[in-house]
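Below is one structure; the comments refer to it alone.
Shown here: the complex without one of its protein chains, the others still in place.
Up next is chain A:
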Amino acid sequence: MSATVFHPLARLLHWLMAVLILAMLFIGVSMVADLSPRHPWLVELHKATGLALLVLVILRIVLRLSLAHPPLPRDLPPLQRLAAGASHLLLYGLMLAMPLLGWAMLSAGGYPRPLQLPAIAPHDLQLYAVLRQAHGWAGYLLFATVLVHLGAALVHGLVRRDGVLRSMWPGPLRRGE
């Protein structure tokens, strides 16, 4: 029999990263328009959290590929099934791309990296411009995808009531529900 809920470790990672990613999106979008003494503090926090998220997303991808995960409800229309698959692929792609773009962008801009990490891109102003733009737009796309993901999860949990939200529920699960 296949699993009906995600592995506890997968659920822990999901919610930990959900909190961190939402915080990162808000920090990122506010720090660039901020010139108060919060600015440098937010930038440092953004870099440190970005690095933590890079480690977490790699772990998450490994877990996703190795642990059993519950299938989607059998009665889900094919179009929604496709949307679910595509949006998850996009989420994973963006979760991986965001910290890498941040790291590459610091490298291309000639900026020091946290923990003196090596450069992963050559110091080049035009490349920096591309990566900086990409980091920003990927951030907006990630925020939009997170909203869609959250909306879909709530529809599954509150309207369809099909067990999909329950399968990723952060708290203890009652049996036979």
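Convention: a residue touches a chain if its C-beta (ideal position, glycine included) is under 8 Å from a C-beta of that chain, and two chains touch if they have at least 3 such contacts; residues count from 1.
One rule holds for everything that comes next: contacts and distances are computed from a predicted model.
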| item | value |
| --- | --- |
| Protein name as given in UniProt for the chain not displayed, "Fused response regulator/phosphatase", "Carbon monoxide dehydrogenase", "Catalase-related peroxidase" or "ABC transporter permease subunit" | "Catalase-related peroxidase" |
| Which residue of A:V62, A:L89, A:L154 or A:L173 touches the chain not shown here | A:L154 |
| Where the missing chain touches chain A, by residue | 25-26, 29-30, 32-40, 43, 109-112, 116, 123-126, 128-130, 132-133, 143, 147, 150-151, 154-155, 158-163, 177 |
